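With one protein chain withheld, the remaining protein chains of the complex are depicted in position.
After this line comes subunit A, so read on.
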Amino acid sequence: MDEEPERAKRWEGGYERTWEILKEDESGSLKATVEEILFQAKRKRVFESHGQVRLGMMRHLYVVIDTSRTMEDQDLKPNRLTSTLKLVEYFVEEYFDQNPISQVGIITTKNKRAEKLTDLAGNPKKHIDALKKAKDSTCGGEPSLYNSLSLAMQTLKHMPGHSSREVLIIFSSLTTCDPANIYELVKTLKALKIRVSVIGLSAEVRVCTVLTRETGGSYHVILDESHFRELLMFHVKPPPATTTSECSLIRMGFPQHTIASLSDQDAKPSFSQAHLDSTSGGPGLSMGGYFCPQCQAKYTELPVECKVCGLTLVSAPHLARSFHHLFPLEAFQESPLLLHHRERFCEACQGELKDKSVFTCLSCSSVFCVECDLFIHDTLHCCPSCIHSRSAP
């Protein structure tokens, strides 16, 4: 019991006197304090630069969604289930945006059983369709952590060693119904190097704390919907790779996109391999597409794993999307506006510097405003002035 780290819980430490944060100025208005709070909210992102730590780029992630009776609670509007499904849809889109060569699968658990909603796949559309259909499902019974983890484990243990194996559980109930000792399962998970993280919707549950601590994941409980979204987005970034994961060269194909028009004499329409199994959509006959370089099977979208020969097919921009994780942009230095004596305009957007503080890039000494700083670090991932110089990373 005592090997747990000492953690002061909020109710143990006592609340700070939160009313002292608000300070009135002479006329009795709170405007300055409110602006300060808004400004801090904009800057709340913590730029953790991992530096030279290896990141797990190819990720196999299972999302386990608890659909038990407690998900019908209405503390998240309209009810917990709808809110969760909407946020997981957004999460899946962002995940594939940041990790284009990774895969996601979804598992739901209720009535003491677990079932797979979608298999591990690299295409976001399938997951989003399944999530939309799941909105109508009923919630009931109790969830089972053991069953959902063993279901995820069955697939994850066959994944190759160089990819990271992760499970993210969205857990709302305070109980779990397990057929066997879950601590044994935790030992097995640890041996298989599967990292489990939990996002709790109700309260902190001890078995989840042990689970995440042993496997190296993170455990948080949400405060409200926007906090929920932040916690989910935290899992979009690639986690640091464990030191024992193998690194190897993976064989991949880069198919050409052929666009054939009807006027070409050699053009033949053909079926796409991906559409052969699908029941929805049109006949799937199309003129152009991507042809696997090894077996010439046709696909309409990338990335995909060729069903005939097993080669992973990607296109070069997909790999390029992940480059910014490998070379993260350093945080800019914040300094107050009053000390800034040069011309008061932001070098990126050409606007006037009106905020309280300005941000300076350490390598090229150019000055940016708050909005540009956020935009550069979240979306652009490169300093507009630094890329005016010759050197390429």
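In this text, a contact is a pair of C-beta atoms (placed from the backbone, for glycine too) under 8 Å apart; a residue touches a chain by one contact, two chains touch by 3 or more; residues count from 1.
One rule holds for everything that comes next: contacts and distances are computed from a predicted model.
Candidate names were "ER membrane protein complex subunit 2", "LLGL scribble cell polarity complex component 2", "Adrenocorticotropic hormone receptor" or "General transcription factor IIH subunit 3", and the UniProt protein name of the unshown chain is "General transcription factor IIH subunit 3".
Taking the complete complex into account, A:380 is the one of A:120, A:207, A:236 or A:380 that touches the chain left out. Although one chain is not displayed, subunit A still touches it through residues 54, 57-58, 97, 162-163, 241, 247-259, 293-294, 311, 315-317, 319-324, 326-327, 345-352, 371-372, 375-376, 379-382, 384-385, 387-388, 390-393.
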